[in-house]
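Removed: one protein chain of the complex. Kept in place: all other protein chains.
After this line comes chain A, so read on.
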Amino acid sequence: MRGLVEATGLRKTYGTVEVLHVDRLSLAAGQVVALLGENGAGKSTLVRVLTGATAADAGHVELGGRELRNGDPAHAQELGVATVSQEFPLVGEMSAAENLMLGRRAGSGRVVFDRRATERAAREVLGLIGADVPLDQPVSRLSVAQQQLVEIAKALGRDPKVLVLDEPTSALGPVESRRVLRVARDLAAQGRAVIFIGHRLDEVREIADRVLVMRNGRLVADLTPERATTEAMIRAMAGDEADVLVEGDPPPPGDGPVLTVRGLEAAGIGPLDLDVGRGEIVGVAGLMGSGRSRLVHALMGAVRTTGGTMTLAGKPYAPRHPADAVRAGVGLVPEDRKRQSLLPFAPVRWNISLAALPRIARRSWLDPRAERSFTDGVRRSVKVRCATQEQPIGTLSGGNQQRAVFGRWFATEPRLLLLDEPTRGVDVGAKAEIYHLVESFAARGTAVVIASSELEELMRLAHRTAVLAGGRLVTTIPRSGYSKHALMTAANSEGVAS
């Protein structure tokens, strides 16, 4: 039998890296197919090719027997593919009904907006997924789960045969997740093919009729629900342990504690304990939504803590604002470079000196020449390549930008450096350089906490790795006990339970 989606010989290469290599894929109607894999395993590339968002280098995709024009999202839509993701956000101040009918006209009026007809049409669409969502309120006042349901309903507006749900539950709590999952099941029961990109294995087990696992751009496992045990899925995602090369150890940690955390609580995390010593690199692993970023931000004083005590270098440490943290000798390289790190139009120099300004100023005064030579020194030591440090940082490559952000903290000589996804959006070569930078911080005695979704990164850099699930510390794995398998198992252990 031919499936609803038939793909053959798909290839996609970026630079020299092959990110997609799928010889044959067939998806049947009436099934929920879960797509699993680590970051960078090729899940999103595959889905983007299937939905026309990315053009494949080679191969064919057939949707319902008709061939998709390569890289043509409008054509994919016409053939009955819809995607639910954060890329098409709702208009917060408009009602659910208006959002659902956005770009379409309900009722007979050509000019006048027909509220009744709009709400009737919207109710019909929501009825498809059995969702009970107030239609007359601005969407911004709905709960996250309700908004997610509206998003799904919006995607259903054109009655698609193939529906892609891209991590639909990552922002939801357990009860709300269940609702969304049930809707996905119902949609499959209506005869659609549902592709579910997930990260929580317990959810995948609950919902999927078939589990596809990707690794290095290839489909490496195709499991029936019976065979898709947590163990089996992790083994498929982690792959053969032999191909994980851990090249070299980080410099040995020094003596004495830098940061001690006891019973730390903040919205969505805790209570949890953590110790980081001089020159020690501690990894933080966990699934999306497990509280990795939250923990790092709490340590920086960027989110309010609700309980627990911390000491930094022997002194009580209770930052209420990142300024307190910086003064105490803490630095943060946040996850989203564009939104959280850079002053994009400001010169490289300003971006480097930003956190160190009070240090390089005499009283309040900045001596331009002193600043320039100071930042130039920093720029050289973190190897930011630019024509002049007066050029806007936005003109540099991602890796150079990130090194400049490291330079910002290099300049303050912190006791504790917090890193959140430090290599996101930088190319492979730049990654290695950033790893060396992290190690050079540690070698100078800085305690480093590195939160990352890339297990290789943690295994490469961290002396030990704390694994979070549901905001709590599940276990701490020492370097000797590292394997992807162990880390993934820990991250999936208590998952949603807490």
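As a working rule, a residue touches a chain if its C-beta (ideal position, glycine included) is under 8 Å from a C-beta of that chain, and two chains touch if they have at least 3 such contacts; residues count from 1.
Throughout what follows, contacts and distances are computed from a predicted model.
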Given the choices "CcmD family protein", "Ribose transport system permease protein", "Aminomethyl transferase family protein" or "Succinate dehydrogenase subunit C", state the protein name listed in UniProt for the chain not shown. "Ribose transport system permease protein"
With the full complex in mind, choose from A:Asn99, A:Gln148 or A:Asn400 the residue touching the hidden chain. A:Asn400
Please identify which residue in A:Leu354, A:Leu419 or A:Leu437 touches the non-displayed chain. A:Leu354
Which listed residue (A:Gly291, A:Pro334 or A:Gly407) would be found touching the missing chain in the intact complex? A:Pro334
Contact partner of the left-out chain, one of A:Arg179, A:Arg408, A:Arg464 or A:Lys484: A:Arg408
Name, in rising order, the residues on chain A that touch the hidden chain in the full complex. 300, 302, 321-323, 325-327, 332, 334, 339-346, 350, 353-355, 357-358, 360-361, 364-366, 368, 385-388, 390-392, 394-397, 399-400, 408, 427, 429-430
